[in-house]
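Have a look at this one.
Note that this complex is displayed minus one protein chain, with the remaining chains in position.
After this line comes chain A, so read on.
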Amino acid sequence: MTVTTQKGDAIKTGLARPDRSQWDRLGPLSAILSFRWILVAFVLILWFVYYPIIDNFVVSTKNQDIFTGETSFVGLDNYRRLQGDPVVWTAIVNNTLYAVISVVFQVFGAFVLAALIEGLSEERWRRFWRAVYFVPSAISITVTGLLFYFIYQPDIGLLDSALTHIGLSDWSRAWLGEEQTAIYAIIAMSQWQGFGYSTLLFAIAIQKIPRELYDAAIMDGAGIWRRLWNITFPLTREMTGLMVIVTITGAFQVFNEVMVMTGGGPNNSSQVLGTWLYQQGFIENDFGYGAAIASVIFVITLMTGFAQLWYTKRRRVEL
């Protein structure tokens, strides 16, 4: 190499070749060395995420006492017990109600709301409403759960007082204290908290639709509902599908709000699978039975999880 006027050139031609071959010479060694990148993550995932879930099935075939540590193998007894446990069925019904109502409000309701917001002419206001509706989603469920616990109280709460003000005092009741209304009151809180989150996601999806499509539709005389149905809805279908799956998965893992607001009561009427698992596994110390309930949640979330992966794969083709 002669000394060139441009230093950069000299470095490139002078150094690149020998180093490149050195890199290649490492060959299989560098492939093995590459494991170090994923090692920590895989130790953590396999140890604390995968293993406990396998172990959960083992635990569910045993009856053990957390204090004495006595363990006896009982086979599928805990699963047979599930079938005859009326609270498990109440819980499954409640989780399903949770899923259905959340899909209505947090997917379809949020979709319409997002379309309305994105239809506003000023960006300032679009941003304002998206942010306002999102606020409850940033706050922890424990806080919002406690807040609504108070809102539903007959003595100090907002709801009964508001009903009285508008002349509907007949409707007022101890919302969380009655078996017929407790789970619906909890689900209503959850809609209040969660709809802004999905509205924001739909708004992002709607922003990606080219404006020209709407302009063309307006030229053709399509009204707002026609545009919503024929343009916005089909072009955000991927997002809608994904949100349906995510919402259903979430509905079967519900725990926090029920725990904070009613603890599953009154008389187990608002139990969901998560709280019943906690009740059996940690309050009654019946680990085996708790693990069997966990298996039910596992099967349900695994199915919805596969659906989600399938959908995500379709959405992000490059993956």
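Just so it is clear, a residue touches a chain if its C-beta (ideal position, glycine included) is under 8 Å from a C-beta of that chain, and two chains touch if they have at least 3 such contacts; residues count from 1.
Heads up, the rule we're going with is that contacts and distances are computed from a predicted model.
Trainee: Just by its UniProt name, which of "Carbohydrate ABC transporter permease", "Pyridoxal 5'-phosphate synthase subunit PdxT", "ATP-binding cassette domain-containing protein" or "Acyl carrier protein" is the chain not shown in this complex?
Mentor: "Carbohydrate ABC transporter permease"
Trainee: For the chain not shown, which residue from A:V87, A:V107 or A:I141 touches it across the whole complex?
Mentor: Looking across A:V87, A:V107 or A:I141, the contact with the absent chain belongs to A:I141.
Trainee: Taking the full complex into account, what residues of chain A touch the chain not shown?
Mentor: So the residues of chain A touching the unseen chain are 11-12, 15-16, 19-20, 22-23, 30-31, 33-38, 40-42, 44-53, 55-56, 59, 66, 113, 116-117, 120, 129-136, 138-143, 146-148, 150-151, 155-158, 161-162, 165, 192, 196-197, 200-201, 204, 224, 239, 242-243, 246, 249-250, 253, 255-256, 259-260, 273-274, 277, 281-282, 287, 290-291, 294-295, 297-298, 301-302, 305-306, 308-309, 312, 316, 318-319.
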